[in-house]
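Quick one: the structure is below, and I'll ask about it shortly.
The complex appears here minus one protein chain, its other protein chains still in place.
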Amino acid sequence: MSLEITEPTPVIISEERQVSDTRRELVLNMGPQHPSTHGVLRVRLTLEGETITGCDPVIGYLHRGVEKLGESKRYAQFVPWTDRTDYVAAPSNNLGYVLTVEKLLGIEAPERAQYWRMIMAELARLASHLVWLGTHALDIGALSMSLYCFREREMILDIFEKFCGARLTTNMMEIGGFSRPIPPDLPDMIRDFLAVFPKRQREYEDMLSANPIWLARTRGVGVIEPDVAINYGLTGACLRGSGVNYDVRKAQPYLFYDRVDFEVPLGTHGDVYDRYLVRMEEMRQSLKIIQQCLDQVPTDGPLKLAESNYVIPPHDTVLTTAEDMQRHFIWVIKGFSPPKGEVYLAIEHSKGELGHYIVSDGSPIPYRLRIRTPDFVNLQSLPYMAEGAMLADVVALIGTIDIVLGSVDR
Amino acid sequence: MNWAAFLSNYIFAFIVLNVMLGLMAYMTYFERKVLAAMQDRVGPKRTGPFGLLQPIADGIKLLAKEDIVPKNADRLVFLVAPLLSFVLAPLSAAVIPFGGTVTVFGQEVNLYVADINVAVLYVLALGGMGVYGIILGGYASANRYSLLGALRSAAQVISYEIVLGLSLVGVFILSGTLSLVQILEAQQQPLSFGGVQVPNWYILSQPLGFVLFLIAAVAETNRAPFDLPEAESELIGGFHTEYSGFRFSFFFLAEYINMIAVSLLAATLFLGGTDGPIADGVWWLAAKAALFLFFYIWLRTTLPRFRYDQLMGLAWKVLLPLALINIALTGLIRLWGLGLL
Amino acid sequence: MSAEVLVFDILGAIAVLAAAGVVLARNPVHSALALVVSFVNVAAIYVILRAEFLAAAQIIVYTGAILVLVLFVIMLVDPDNLPEFHGGRPVQRLLALILGLALLGEVMAAILTRTIVGQPGPWSPQAVAAVGGNTQALGRVLYSGYVLPIQVTAVLLLAATIGALVLARPDTPRVRALVRDTATISLAHPRGSEMANGVEPALPALAAGQLKLEAGERTLVMAKSGDDFLDQPVWGERHQS
Partner (left out) sequence: MSELTATHFLTLSAALFIIGMLGVLIRRNVLVIFMCIELMFNAVNVSFIGFAWEQHSLVGQTFALFIIAVAAAEAVVGLGIIMALSRRLDTVDIDQVHELRE
């Protein structure tokens, strides 16, 4: 049979449709290579003069089939993949996956490890919010904000690097705790950061919060009513910006969030400015959480769950004791096989509720691995917000839902 | 024909033009350095000592870049448009007085290229003509979106040109003339204000006019919070999207020359150009112009961008009425001053 | 041939050629460009005729504003579907040409055989210079004998702007017409929606300490625990648009 290769139909870049005798509608294509779409997002806008009448985001340019990959990797091998989804807050992704697997296995990391996991997750939240603020302000025109935000983010990345060797793709969390010891001067490094950051954050707020042009560009733009936010399934700052009180750390506390005192900021108008305020306040609350964790974390104690065939035995005993060597050998070759069943666990990621749903058929490889990333869901509200907005607002709207295409497309 | 006077004036004009072009080149360097300093980084320092050769390096780079002309572009207009805005920009330095008259080799040389009666209107006319570079650039690149971007920025420049003109009427009322040389002289006699020697600069007697002029000047040169056309290139396609190579640098450099020209104008009109507390001279003018240039860059780093409708709304609903009120007030004060009221 | 006449002739020739270019150009944008060249040269001629203010006014108003508006309209009217060059019937064109040449002959005859009548007015170049220049002299003349025409022109310009606004007012695009009042959900955890419709979600009764951050004029509400404000959503004024 002849394999005729059909000429690919040219992608319609723009055409003008005659809507009514007097109005002409312009279809405009923004992206996928575009400075302010935070990655490879393409937005097809239909315009009427200056106002947007239709907007549909086109995604999939960064789809790597992470979930399908999950069905061919053993549980412990999949952790590096979780960094690559939301590459801006990798520790949070690791945490989400690892906690879900531990829930499936019915085991729990030692107390010291859980505290350190909380510290790293909150630092990841700060890093992610700094990237959001920098790019959001840059899109709306404040050039220097991105420079200042990335200067602070450097300090966090240095902490990650000291802790796990990598800045971005941290791959720091393992099932059952941490296998590497905590560097002794890490707590002081974090305390220095906690001392410097509030002053820097006040600098950001001096630049933006009361800046008339910033207020003009963000107030009343992209308003989402609370009920609409819930119906769209929005989570994180997008939901709390409209005043709905739902934070996974408070609703379903995991790790030791119930032992830590912090507050959840809620907006009152649900526009871009409110989401900006909510995220800035979240940064301050994260500082408070990290401070309390640093005070409460036991300075010694096991970092890794000991005898359990779900956990790789510690290095020092592998070579000396036969039993550990054998366990290490089986663990590496075959991996461990969890009980049959399914599990869903959600954590409060910087962008919203990050959920992992794993179906295990008892084999070392999960039967189904579903990752519910927050910004994929939050992105669905873009058309709702964009309708009726001005053309120049699209940039602000993309910034306010804080999407990273790695986790949108997976 | 008094050849000596003509020759000296010609030489002076030649010097002014070259200084303007040189300043323009080093304005890019100055901007990148100041921008970097404000953003906690270093800025160019590889090319030559302290990166001083950076403008030359940029120039060579742009010369080497391929000069693409879009297929169905309107060739002639496409080629002329950047030249138009580049050539018109330095002309407005011709009316700016760099000093009084000085004798060099026994020849009377007055330190301004031309003292025409309608100097400020001449500068406004050049501003008005500069719009053509933008419109024709957008039209000629044959793509629908750079055309829309060009029309937007043209509308912005026209609206702010009106505000610019009206904001200067206050100064004309006080100085009674349009020629910059006479305006400079009018600012030089210090006012004795309750015993205190206060320089009679128009910034003191025309604060509102000064602020309006500043805002309109920033908008007129498509800079800082009003740089929508540049941002527009992300959304709609600014007028210089299709340009590349040295042709693009004409647009790019025209912006800088406009900035320098407007700064010189602002320094002369409102801060008493070459008039300084100790020794009057062109260095005072340079210092004041540098102050304004720094202000341009400062705006660029800190302020976010206006949206198009806010930008136009600001011009027509806020600045224009303020300018008219300023004119009325200055007129009344002037009449009261002359005792006619 | 004094230098003045030479310059005048050059400028005049360019102006006339450019004017011809306006009529003959195939693409309206090119004819607009030709008109710009013609106006600039005419402005230069005004300077020769010692009317500097008029020259500046000509460039600012004619080329700087009117022609830019014309270019706007040319470009907004989608220049590709313009009528074919010289669509008029050839007979009409020929007739127009003959008519034009006849008129030109008549006018030239009148010009060449004219006799200067009336004695020269008061504003000799020396008098203009004494007053301070063309602008000052023009100001004196305008505001001594022509105050009424100025007011009339002002009213005319006002009428023109209002007229233009009415003409160019875009018909309102259909924008966010729908009022979004989907049923609200009571929020223990978002289980079901039994919100009595018509109940306006109000700001929750706030305990004293909870209203926290005075950001701009916008206040953030700080929730201490997961089940604060769960009875109904926190909401400012409902967005009717």
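Miscellaneous remarks
We just call them A, B and C in the order they show up, numbering each chain from 1.
The rule we apply is simple: a residue touches a chain if its C-beta (ideal position, glycine included) is under 8 Å from a C-beta of that chain, and two chains touch if they have at least 3 such contacts.
Just so we're clear, the structure is a prediction, and the values are computed from it rather than from any experiment.
Along chain C, the points of touch with the absent chain fall at residues 1-2, 4-5, 8-9, 12, 15-16, 19-20, 22-23, 25, 28, 31-32, 35, 38-39, 42, 45-46, 48-51, 53-54, 57-58, 61-62, 65-67, 69-70, 72-74, 76-77, 81-83, 86-88, 92-93, 96-97, 99-100, 103-104, 107-108, 111-112, 114, 116, 118, 120-125, 128, 134, 137-138, 141-142, 146, 149, 153, 156-157, 159-161, 163-164, 166-168.
Operating definition for what follows: only the chains that are shown with their structure count from here on.
Interface comparison, A-C versus A-B: the pair with the greater number of contacting C-beta pairs is A-C.
Taking the mean of the C-alpha atoms as each chain's centre, chain A and chain B sit 46 Å apart.
For chain C, residues touching at least two other chains: there are none. Interface residues of chain C, counted against chain B in their complex, comprise 27, 29-30, 33, 36, 40, 52-53, 55-57, 59-60, 63-65, 68, 71-72, 75-76, 132-136. Those residues of chain B lying in contact with chain C across their complex are 74, 77, 116-118, 121-122, 124-125, 127-129, 131-132, 135-136, 139, 147, 151, 154-155, 158, 161, 165, 176-179. Here chain C touches chain A in the complex through residues 170-171, 173-176, 180, 182-185, 187, 189-190, 195, 201, 203, 212-213, 215-216, 218-230, 233-236, 238-239, 241, going by the rule given at the top.
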